[in-house]
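With one protein chain withheld, the remaining protein chains of the complex are depicted in position.
In order of appearance the chains are A and B, and numbering begins at 1 in each one.
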Amino acid sequence: MTEHLPALVTLLTILLMFGTAFAVGLARGRYGIQAPATSGHPAFERAFRVQMNTLEATLLFLPTLWLAAHYGFAFWAGIAGLVWIAARTWYALAYLREAARRGGGFALGMVAWMATLLMALAGLGRAMLAG
Amino acid sequence: MTEHLPALVTLLTILLMFGTAFAVGLARGRYGIQAPATSGHPAFERAFRVQMNTLEATLLFLPTLWLAAHYGFAFWAGIAGLVWIAARTWYALAYLREAARRGGGFALGMVAWMATLLMALAGLGRAMLAG
Partner (left out) sequence: MTEHLPALVTLLTILLMFGTAFAVGLARGRYGIQAPATSGHPAFERAFRVQMNTLEATLLFLPTLWLAAHYGFAFWAGIAGLVWIAARTWYALAYLREAARRGGGFALGMVAWMATLLMALAGLGRAMLAG
């Protein structure tokens, strides 16, 4: 079970990214923003920034999640990953409504990511010292 | 052979992403769009959106491809991956010419991605139930 937790977190991350891309598509339709434009209405621009920021955060998160899992922290990295998913979902939903509300989810996601980063650093350091 | 199919698909995905980045560079030169600008001519803006959308799609695709491969679907995920590569190449070439033509490749790529997603979900679910 523990060994599958990072895989589960990865799938949830993919679904979150898909959700934020879907929100951009909806906003394109609702506000009449024709591709390839990426501006033209504040609500569309928020949806677009949510997608891009989620993508940026995912690129920081997935490699550290898997390094932490590989170097002996599959369970705790998985738990931090579930917190990260919750935080980034909160961030996305809040930012879609109002840019000023994005701080809480962002900060919690950052803490959860930093936890996986510390696990990856600790695990890798331990493995390198052991030869 | 089967076990190497996801690796082959990954390399092709990388080459596709490189191709879309290269197209942006070419369009920068042809239409005189100086970095860091990312707008100024419709053909450049299409090339830029093709690159970004390919990147977004890749971030959804590669993790599901590898989860599906890891959880017992290396061959079928590889086949779906080859379809995805073909679809996303079609999407890129069509969108570079005209934004309205991007639908077909986008839809086929989405179907191929969803096939890898279902394999990843099925494989992971099976593994978690088995303990």
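Brief remarks follow.
Assume a residue touches a chain if its C-beta (ideal position, glycine included) is under 8 Å from a C-beta of that chain, and two chains touch if they have at least 3 such contacts.
None of these values were measured; they are calculated from a predicted model.
Contact with the chain that does not appear here is found for just one residue of A:Ala21, A:Ala74 or A:Ala120, A:Ala120.
One chain is missing from the display, and on chain B it is touched by residues 1, 4, 7-8, 10-11, 13-14, 17-18, 21, 34-38, 51, 55, 58-59, 62. Remark: the residues of chain A touching the chain excluded from display are 42, 45-46, 48-49, 55-56, 59-60, 63-64, 67, 70-71, 99, 102, 117, 120-121, 124, 127-128, 131.
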